[in-house]
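Every protein chain except one is present and positioned as in the full complex.
As written, the chain order gives the labels A and B, with residue 1 at the start of each chain.
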Amino acid sequence: MPHSPLLKVESLAFERDDNCLLENVNLSLNSGEIVQIEGANGSGKTTLLRLLTSALEPSAGKILYNGSQIADCRYQYLSDMLYIGHQPAVKLTLTAEENLRWMVNSSAKTNQLSIAQALAEVGLAGYSDIPCYTLSAGQHRRVALARLLISEAALWYLDEPFTAIDKQGVSFLEARLQEHLNRGGAVVLSSHQDLGLNNLRKYSLSAPTGQTQ
Amino acid sequence: MANSINSGFHAWLKRDLLLAYRRRGEAASPLVFFVMVSTLIPLGLTPESARLAEVAAGMIWVMALLATLLSVDGLFASDYQDGSLEQLLITPQLLPMPLLGKITAHWLTTGLPLTLVSPLLGLMLSLPASGYLPMICSLALGTACLSLTGAVGAALTVSLRKGGLLLSLLVMPLYMPVIIFGTATVTYAIDGLNWLPPLAILGALFAASVALCPLAAAGGLRITSAN
Partner (left out) sequence: MSWQWFHRLGSPRWFYHNSARWLAWLCPIAAAVVLGGLVWGLAIAPEDAKQGNSFRIIYLHVPASFLALAGYYIMAIAGAVGLIWKMKLSYMVMKSAAPIGAALTFIALFSGAIWGKPTWGTYWVWDARITSMLILLFLYLGVMALQYAYHSIDAASKAGAILGLVGTVNIPIIYKSVDWWFTLHQPATIKFTSAPSMHPDMFQPLLVMIVGFYLFYAVALILHTRSEILRRERKTSWVRELLNEKNQDVADKKVGKS
């Protein structure tokens, strides 16, 4: 019996100030699948991800979560989603441990992994209790990525997650993504990297079509 | 860890209190402003007790209003800059509740200290004895209204550069009823009249602000996020 895909995007469009930023976007995502959004700068990758998180409202089209529009199942959808944007949302005056604790507490679905263990896995073991303004941008990213370890949300939306991390970090993240997919999760991410993951589909966004009419 | 609507409020309240504590110096600047400016008044007007007593109630209120106005700009500024605002907009809880938590934290770190320090200023400006209790009550309610209304202005201007100046312009007219009834509470008491009616109106303004301002601020933040 066919079941509705985890995430389905139908004819999504977004315009702002009479500029068409996205047009006729169609996507379908099941458990265990990953979509990599590609496109030149300015082609709307961040906009698409923000539309998926419901931070932006589409001008046309629908986003369906398990068959229902996300406006109708807002709480379930947002609880089942994790979004890491361009900025890692790390408060500089808090320690890495406090930041991660906050991120975990504001997530609905988390596993039993402890904060200390998560920080150790991303290589921030000794840094957990000093304020984040002493850490580098790459280390801020790692705090955000530690969140992935504790999250049980099914849908991961990641905007350029490979920025500011080194080669070791890249393989670490790829491994975590594969684990998540194996557990039945799904990922939509934007990146220029070539990823060696199973069930990966690429979705290309072309440059904006220009003014309406 | 629950995800009912309430936990949005407490979680963000505690977080913002912790953040304010980490930046104690910055958080205390409205209070310092409040106290320092009070020395300008006798310098600008007169050191005579009698004349100061006439204007004390109004001047303290004006300074409290200005101090709050200066501080309300920072309500969403740092969250906007480090991406926490993005996360706030996609939390499963309904947005007005976390916002109310943030605004409450703002009041606890700005309005409440101002209220508690106001008797000291009353002393320095020769506020008549009957004015102290009404001053504290009216400032407590009034600064809460100011924080709530200021949050709406802050939400509408958070993504603008030099938004602070525009914020003052936007929010000033909305502050005027608060200062009218706040000062009236104190002057009624000083004149020997019943000061509870104007305080009650201030309470009504507070109730309306608590109900409506988080909604307006939530709407304003969603617009800013699209910018």
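Note that in this section a contact is a pair of C-beta atoms (placed from the backbone, for glycine too) under 8 Å apart; a residue touches a chain by one contact, two chains touch by 3 or more.
Everything quoted here is computed from the prediction, not taken from an experiment.
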| item | value |
| --- | --- |
| Of B:L123, B:L160 or B:A207, the residue in touch with the unshown chain | B:L160 |
| Selected from B:V32, B:L116 or B:L169 as touching the chain missing from the view | B:L169 |
| Chain A, residues in touch with the chain not shown (by the definition above) | 11, 13, 15-18, 23-24, 59-61, 211-213 |
| Interface with the unshown chain - residue positions in chain B | 152, 156-157, 159-160, 163, 166, 169-170, 172-174, 176-177, 180-181, 184, 205, 212, 216, 219-220, 223-224, 226-227 |
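Rule of thumb we're sticking to: only the chains that are shown with their structure count from here on.
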| item | value |
| --- | --- |
| Mean-CA-position distance for chain B and chain A (Å) | 37 |
| Chain B-touching residues of chain A, taken from the complex the two chains share | 16, 50, 53-57, 74-75, 78-79, 81, 83, 85-94, 98, 102, 105-106, 108, 110, 131 |
| Chain B residues within the chain A interface of the complex | 1, 3, 11, 15, 18-19, 22-23, 78, 82-84, 86-87, 89-92, 222, 225-226 |
